[in-house]
Each structure stands twice: as C-alpha cells, then as structure tokens.
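Every protein chain except one is present and positioned as in the full complex.
Here is chain A:
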Amino acid sequence: MSSLRFFILSLTLSLCFAFQSDELLLDDDEFGLEGGNQQPPRSDPHFPSPSTPAPRKRFTESSSSDSKIQFSLHHAFGDSDFSDAGNFSARLKTWSHGGQTLTKLRFSRNPLTEEEQKKFQELLQTDDFYRIRLPSNVLSPPGRDYIISSVKARCLPGEGLEEHFVIHTEGVNILAVNYGAPGACPYPRQLKRPARWSFKSHTILKNSEQAPRTPIFAEDVLGGEEGEGELVKPVERSFWAKYWMYLIPLGLIVMNAITQAMNMAEEQVGGQGGAPGQQQPGSAGQRGSNAGVRRR
C-alpha cells in the first residue's frame, strides 16, 4: 500500500527559438491536448493517470544529446520547515545550438509518514496551507532561490490525495510551478478526509509559447496609415437601411392616396348609381368625394 508509486508522464516542449517555430507549434497543439484546456471534464473523479505516454518520435538533430537529471520536491505543513517529499527525474536534452531543455519528466513521491499524516490532518482541521518548493535551477539546485507554491490543504483530498503540477521552465531554469488540486476547489472549503494517504500526482512541463506575429499586408501599408478612409465608409448598408426615413412617409402618403383613390372610385360608383337624383351632375364627382371623405 505504502509502496504505491505513480509514474506520471509528461510531455515535452522544445525551447522556442525563432527558427524552429514550425516544430514548436506542432508541440503546442499536442501539448494543449494533454495539459491545457481541452481537457476531459474534470468532474470525473477517476482522472485517468496517463500511464502510457504517446510515444512521439522526434526527428531532431543527430547531435542532440540526452542526460538524466534529478531534482527533489520539498514540502512543508503550515509554517513548518521544508522536508523531502519526492523526486523528479527528467532528461536534459542538449541541442546542437547550445540550448537545453527538460523532457520526459517523471515524478516519484515519497509515501507520507505517520507524522506527516498527522501534520496533514492538522492542516485540514485549521484550513492551513500545504506548501511545496522546487529548485529554480535543476542543474545546480537550488539555483538563485527556491520556487515556492502553496495550496489550502483542504483542496487536495479526493479519493486519495490528488495534486497537479504545471512546471514552467525556461531551459534548465524553473520559473514557477502551478500547484493545486487537479479539479475545482470551491469556497467555502469543506473538511474532507482522504480515504487513502497516498498522492495521485499529475505533472506537466510547460514552456513559453511564441506570440502570434503581427499580420503584414504589404499592399495595405498605405491603407493602414490612413485608416480614416476605411472608417469613414462603414459597412455598405442596404437601400432600406439608408433611406427608411424617407421611405416610410412616402409609403404612408402612397397608402393614403390609394385609400383616397379607392374611396373616390367607390363614391363615383355610388354617385353614378344615385345620379338620377342629383340636380347638378357636373359637380357630382367633387362633392361626392368630399362626402366620401367625411363619411370616413
């Protein structure tokens, strides 16, 4: 039980040097699938530990060489001192152009001792911080300083204890680590005891992305300068959108005229019918229309 080990894989990125950008973008896509945003819904408590890394063949320069390195994770309970908690092992890839990148990160966590379990219980009780630290340089730990990260202990217990590392690297330097539960940790945090005192760890290595390039339109360089011309004529509006204010009154007038004309015609029909009774047939039309209007 206590000797459970979790081998977690991780994905790798190469440094983004400008002339390699094509390769990098590919990596990014793949990386995004596993580590970033398009993750399966995290409500699933049985987060599948991806034990089989997608074996990617890297057709890289033949001169790149690998070496194995290790660096350790320290942890602290509340304000206690840091103690060993586990080991990261990774391969350090040295590129022909001199850059170095970390790949194939593996993590093995030491099992929690009785005492540590007790301390963790205390943290859960007081809703205090569980803190970890990593060296800022993997070749000469601790580098300039340790990278510290902490999380409220109550965020970690799930089935067992679940943790999630996103380690931001730049060559052999570690900048920061995003540490926390793999899922949500809603506030207010409920006190929940873990069923098993073992960590289920997920680790991801992350490198810098390259910013999207500014679009360049050679022919538009001039057009861009005088943005005004482009702005003054906004999207071409339809005839109706442009002239509705004229069209509506026009329509009203036309309709009015039509009704009037219809009335007139009606009147004339009626007037013709009643013509024998009229003394002055000559002015019948006009007066008839008047009457028609009045009747309306």
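As a working rule, contacts are C-beta pairs under 8 Å (C-beta built on N, C-alpha and C of every residue); 3 or more make two chains touch, one makes a residue touch a chain; residues count from 1.
In this section, contacts and distances are computed from a predicted model.
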item: Listed names "Calcineurin B homologous protein 1", "Armadillo repeat-containing protein 8", "GPI transamidase component PIG-S" or "ER membrane protein complex subunit 1", matching UniProt entry of the absent chain; value: "ER membrane protein complex subunit 1"
item: Touch criterion as defined above, residue of A:72, A:108 or A:173 at the omitted chain; value: A:173
item: Absent-chain contact - pick from A:73, A:90, A:112 or A:147; value: A:147
item: Absent chain, residues of chain A that touch it; value: 16, 18, 36-37, 39, 41-42, 79, 127, 129, 131, 136-137, 143-152, 155, 164, 166, 168, 170-171, 173-176, 178-189, 206, 208-217, 220-221, 223-228, 230-231, 234-235, 290, 294
